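A single protein chain has been removed from this complex, and every other one stays in its place.
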Amino acid sequence: MARETALDLRTRLQEWIPKLVLAPSVAVMLVFVYGFILFTAFLSFTDSKILPSYGLVGWHNYWRLFQLPTWSLAIENLAIFAALYIVICSVIGLTLAILLDQKIRGEGMLRPIYLYPMALSFIVTGTAWKWLLDPGIGIEHTLHLWGWTSFHFAWIKESDFAIYTVVIAAVWQTSGFVMAMFLAGLRGIDNEILKAAQMDGASNWNLYRRIIIPQLRPAFLSAFVILAHLAVKSYDLVVALTGGGPGRATELPATFMYSYTFTRNEMGVGAASAVIMLMTIAAIMVPYLYAELKEPK
Amino acid sequence: MRGYLGKTLTIAAMLAMSAGIARADGSVEVLHWWTSGGEAAALNVLKQDLQKEGIGWKDMPVAGGGGEQAMTVLRARVTAGDPPTAVQMLGYDIQDWAKQGVLANLDDIAAKDGWDKVVPAALQKFSKYDGHWIAVPVDVHSTNWVWANKKLLDSLGIAQPKTWDDFVAALQKVKDAGKIPLAMGGQPWQEATMFDGVVLSVGGPDFYKKAFIDLDPAALGGPQMVEAFKRMDQLKGFVDPNFSGRDWNLATAMVIKGDAAFQMMGDWAKGEFLRANMKPGVDFMCFRTPGTDGDVTFNSDQFVMFKVGKDQQAAQNAMAEAVMSPSFQSSFNVVKGSVPARTDVPDTAFDDCGKMAMAQLKQANDKGTLLGSMAHGHANPAAVKNAIYDVVTANFNGDYDAERAAKELVKAVALAQ
Partner (left out) sequence: MSAVSQGTAVSTGRFTRVLIHVTLLVFALFYLLPLVVMLINSVKPLGEITGGNMMALPKVWTIQPWLEAWSTAQIGVQPTGLRPYFINSIEMVVPAVAISTLMGALNGYVLTKWRFRGDTVLFGLMLFSCFIPFQIVLIPMARLLGLMGLAGTVPGLIFVHVVYGLGFTTLYFRNYYAAFPTELVRAAQIDGAGFFRIFTRILLPLSGPIIVVTVIWQFTNIWNDFLFGSSFSGQASQPMTVALNNLVQSSTGVKAYNVHFAGAILAALPTLFVYIVSGRFFVRGLMAGSVKG
């Protein structure tokens, strides 16, 4: 009957709407992300220099990539940087969020203070950090003036330690945002459960460890993806703070890729490094995402 | 998908598109990275010159990393089929872009105005591709300079060093007096700028040419190159411990304040001295890196002209002519600290350092010792230049000793070619 088919159509439409809503995002992603990745993979086998060109050279670009001492150094630096950065940011972010969630009167003031570093373009903030960390003019110098003459802090000038100064500046920049993510998560937790647990005599420590933090699991996933992505893409930070130096000691894959693709006119090598990077990220992310997104049965 | 298009097809499509995009009549769009006070003001003179002829100026400034950012933007613009009219560019980049077949041909005005006679041959190597004019040079900077605080030197009884040994002795004397002998910024390009002068001082123009321009492995890894790296090690002994990462102008400020005695830097450093109200010859000294008198390692900013629609060609040609006019060349370079890119411009408006530089440029041009600067992309293409940077900075930061550095240099250059 007519009425029934109309109803049927309506339900069928309702069923299709979610997919239609999602469709543009998926289409755009397939073309502008995965299409471009394929294009880059193709470029990595070509003799592209200043602009893409299409003469195939086989594995030559990869062969050259692994001859370059800066590349292995960049990968090594990324491992150190990413691990420290992700862990420290998460710990500080979660701690601040929990503390800020204790009915702090000044929350409205403190939140923007923690967040503001993200607002500043690092092109300039990098200069401020560079000065602070410079033993000749920054913290060390100031403390010497105040009488603490044995204080020594010159990491930024030392090849083996300069990467840690990049970690400090990076943590400064984004830990406030991680705090906001966790805070949003905390604010989404049902207080009734907490009250019930408190009645049962659970200590604060146990309350957080057993009940609250496990509920923040999705927030951890967000934080991890955001931080990992920022670690992989850290570019401004290094350029402004150390310029990759001393020497090439703080070169990261992002600075390496950019410099080979655009400054050194070796787009083929740049593309090869991008492919290796993406494969490395996939090797780490795919198992993690799989475990995280697996249907809880 | 783009990947399946042939190169010619792509370029043809780009050109078709660039012709199709409507622009206001008689205007030029200029992509450049001269954004700091003096430079930008100097360029404004060109804008006004063109306005007098009724030609509009669309400004497209993108600063950063000595033009690196602007070159990235240029790639996007050309790929999108919308290249600017003129683009500031350095050295081998010009030739690389010319190979893509996207540049205009300026032969007619070049012939009319006789550029072949007035532009130094070493510059023409970059302004021309395949025998055709594609770019107009704006200035000539040179890199083998030493800047010194005269009062400090006088107080220590140091005269202008003539030879390398003199120079080292002078540096030692400053060190003994408890001052910083050499003000230095530890960034790869600054170290490489110093290296330009050092290599030239070790082996002279012939060796420089063999090593950096011909990229002869025997020269790159030979005993003279080892000696050059040894001299870099020597210089390293005269910088303060906090040199790494320092901006070049903060290093210049150390000389201005009298904390440091010397700085080895290109002639843009002069602007800092002048701005601090110091007079050449009285408060500060400028001289060529000891052992390189009569030779000049240069870099030259040029405006490269891209292929544009027919309706824009008149404006483009007018801009090229305006850039090459002696009056603009003089007024621009007085401000910029560099020297004009044509040899027939009177030196009356220039200060003593500028006059000296102009005379030396002419002399070097006649002798054939006007050499492209490796550090600034005028001796070899970007890939090779940066490969050399890698080795120079590794040596200067103590990762390679002189022998190892020379070996690595051969390897790095071979890999980058």
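We call the chains A and B, going by the order they appear; numbering starts again at 1 in every chain.
Going forward, a contact is a pair of C-beta atoms (placed from the backbone, for glycine too) under 8 Å apart; a residue touches a chain by one contact, two chains touch by 3 or more.
Since we're looking at a predicted model, the values are computed, not measured.
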Candidate in contact with the missing chain, chosen from A:12, A:195 or A:210: A:195
Hidden partner chain, touching residue among A:74, A:96 or A:269: A:96
Residue in contact with the excluded chain [from B:36, B:155 or B:327]: B:36
Residue among A:75, A:88, A:115 or A:213 that touches the chain left out of view: A:115
For chain A, the residues touching the chain missing from this view: 14, 17-19, 21-22, 24-26, 28-29, 32-37, 39-40, 51-52, 92, 95-96, 99-104, 106-108, 110-121, 123-125, 127-129, 131-132, 137-138, 141-142, 172, 176-177, 180-181, 183-192, 194-195, 198, 204, 207-208, 212, 215, 218-219, 221-222, 225-226, 228-229, 232-233, 236, 254, 257-258, 261-262, 267, 270-271, 274, 277-278, 281-282, 285-286, 289-290, 293, 295
Positions on chain B contacted by the hidden chain, ascending: 2, 14, 17, 29, 33-41, 43-44, 46-47, 57-67, 69, 72-73, 75-77, 79-82, 141, 247, 249-250, 253, 256-257, 266, 268, 271-272, 275
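In the analysis below, only the chains that are shown with their structure count from here on.
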Distance between the centres, which are taken as Cα means, of chain B and chain A, whole angstrom: 37
In the complex with chain A, residue positions of chain B that touch it: 1-3, 6-7, 65, 68, 71-72, 75, 78-79, 93, 96-97, 99-100, 186-188, 240-242, 244-245, 381-383, 386, 390, 393-394, 396-399, 415-416
Chain A residues within the chain B interface of the complex: 35, 39, 42-43, 49-54, 64, 67-70, 130, 134-136, 154, 156-157, 159, 241-249, 259, 262-266
